[in-house]
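Right, I'll just put the structure down here and ask away after.
All protein chains of the complex are present and in place, except for one that has been dropped.
Moving on, here comes chain A:
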Amino acid sequence: MFSRSALRSLASELRLTAPSTISSAAPLQQRACLHQSASLMNSQQPQSQSTSSHPESPLSATPRAQDTQPKNVKTSTFDENTMTPQTRAHVPIAKQPVAPTFNSPLKVTKSLMSQLPHLVGQKPHYVVAQLHARPYLLTEGDHIRLPFLMPKVKAGDILRFNRASALGSRDFTMKGSPTIDERIYECRVRVTGVDSEPLRIKEKTKRRQRHVKQAKSKHRYTLMRVMDVRVKTPDELLAEGAVVVEESADSSVIEPRS
């Protein structure tokens, strides 16, 4: 029959021995695990670098920011080819502000090609850019204050506006149906900052209640400056691989000012 003290001493002995074994084993395991993860990281790093468009120099420490080609960052993990969009997060890539990729060369009609030099020669140009289907008439040097805060842009970013319904100069206008192909012109815009309106306080009351709720709102707006509005010359278009075709129904037309 064991006394309580004997049991306690046995227990303390056990406790003394057990932690020591644990403490001796655990760091080893941890170290092993860490080492494994480190080796995993070592083995993964060159792979990831080689996939990031630097196959000839896999160990060079060039950051991703120096890549010249714009990388297509998908905002959602949604594959539009396989899935049907179910929730509001599922937006196909065509409806996201992502640099476009072209499968077919630009098709320009003969008449447009013949009239384009008139438009190109007459500066400055204006463009009616469609931003979320709202038209903005822009010329080089304009300051814009968008009526909304543009997501995921910072001051200093350069944007390209690629939906234009009209493009023109003093005497000529190129009209798209409904938009002009974005490879004919370049409209660059630099984000200059964020504007914010003064804080508005609206007092919300209900009838026969003394309680007054204050609804506050302070909207923010993106500020921009138009860097350049440029129409490409026919030579540039041909150099970029444009194809001259006969008349087609859905082509842009240049109209002289009447």
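Following the convention adopted for this analysis, a contact is a pair of C-beta atoms (placed from the backbone, for glycine too) under 8 Å apart; a residue touches a chain by one contact, two chains touch by 3 or more; residues count from 1.
The rule is short, and it goes like this: contacts and distances are computed from a predicted model.
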The complex's invisible chain, by UniProt name, from "All trans-polyprenyl-diphosphate synthase PDSS1", "Trafficking protein particle complex subunit 2-like protein", "Glutathione S-transferase" or "Large ribosomal subunit protein uL30m": "Large ribosomal subunit protein uL30m"
Residue among A:Leu116, A:Leu131, A:Ile184 or A:Leu237 touching the omitted chain: A:Leu131
Hidden-chain contact residue, picked from the options A:Lys154, A:Lys202, A:Lys216 or A:Arg257: A:Lys154
Of A:Gln115, A:Asn162 or A:Ser252, the residue in touch with the unshown chain: A:Asn162
Among A:Gln96, A:Thr139 or A:Ser177, residue touching the chain not depicted: A:Gln96
Residue ranges of chain A at the interface with the undisplayed chain: 63, 65-67, 70, 84-88, 90-92, 94-100, 129-133, 150, 152-163, 188-189
